[in-house]
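Sharing a structure here in structure tokens format.
In this view, the complex is presented without one of its protein chains, the others remaining in place.
And then chain A:
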Amino acid sequence: MSILVIAEHDNSSLDQATLNVVAAAKAAGSDIDVLVAGENCGAVGEEAAKIDGVNKVLVADNAAYGHFLAENVSALVAEVGKDYGHIFASAGTNGKDTMPRVAALLDVAQVSDIIRVESEDTFVRPIYAGNAIATVKSADSTKVITVRTTSFDPVAAEGGSASVENIDSAHDAGVSEFVSEDKAESDRPDLGSADIVISGGRGMQNGENFKILEQVADLLGAAVGASRAAVDAGFVPNDMQVGQTGKIVAPQLYIAVGISGAIQHLAGMGDSKVIVAINKDEEAPIFQVADYGLVADLFEAVPELESKLKEVV
């Protein structure tokens, strides 16, 4: 049976996470269609048609989907997806919001945040903040899946030549409306896909001090993240939180600064290739997972790191 992948996008361009989701879908089957739901999102459809290995792109362009409201998009996905064997989406906040509704409308279970596909009906996912890894088998005819994108290498964005079909099915549930949004614009790479991430914790003391991390980030082309404690204290915005209940990152290099290393934080960055910890407490649990640990006061170590890096990068 074929697979439907829900495209992640902002109405003007395709989010790269879609390429990781297609990779996960490919591990479950070969006949892959992509659904682009949005408003004035034709360009996204064109882009999706070029993804390597995609058969057909379905574009649902309607004002009801413009802000990706789960009530509306889920009705569309359930209608379009009901005859597919699988529906795959990214485990970002849109996927988390919408896909459980799709599953409920189809009366099937959802498998959240998978990190591996074992077979067409068997998936691997972390539970208990990554302290256990479960292999689960689904008995449902349509399998509704969200994907931890950092666990799948993206397919090529180019090379495919899928057909593009418009579907004019408008689902406006009429129970919700978009009011406003407050999204941080940043020139730095996206936290979820950056090769290098530097994160600050409670040890940073305030938001102003995050500047020293940003300077290092700019030298390395890195994204900046944070622990829950730093977000709760208002140092930085919520979308920078890395962890069990925040963003999952798996960069080549993760630098944890003034972060103790609680399991909920480790759940979000434990798959990084190389981990560096800078902490003044040599007993901090973060050192148990760090490849390179530096016991030091961050207010001395980070500025020094910046000047040393200037010499080598």
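Heads up, the rule we're going with is that contacts are C-beta pairs under 8 Å (C-beta built on N, C-alpha and C of every residue); 3 or more make two chains touch, one makes a residue touch a chain; residues count from 1.
Here is the rule we use: contacts and distances are computed from a predicted model.
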| item | value |
| --- | --- |
| Complex member absent from the view - protein name from UniProt, among "Exodeoxyribonuclease 7 large subunit", "Long-chain acyl-CoA synthetase", "Electron transfer flavoprotein subunit beta" or "Aldehyde dehydrogenase family protein" | "Electron transfer flavoprotein subunit beta" |
| Among A:74, A:150, A:199 or A:260, residue touching the chain not depicted | A:74 |
| Sole residue of A:131, A:166 or A:206 that reaches the chain not shown, by the stated touch rule | A:131 |
| Footprint left on chain A by the chain that the document does not show | 67, 69-71, 74, 92-94, 96-105, 107-113, 122, 125-140, 173-184, 192, 196, 220, 228, 231-232, 237-239, 244-245, 247, 252-253, 263-264, 270, 273-276, 282, 287-296, 301, 304-305, 308-309, 312-313 |
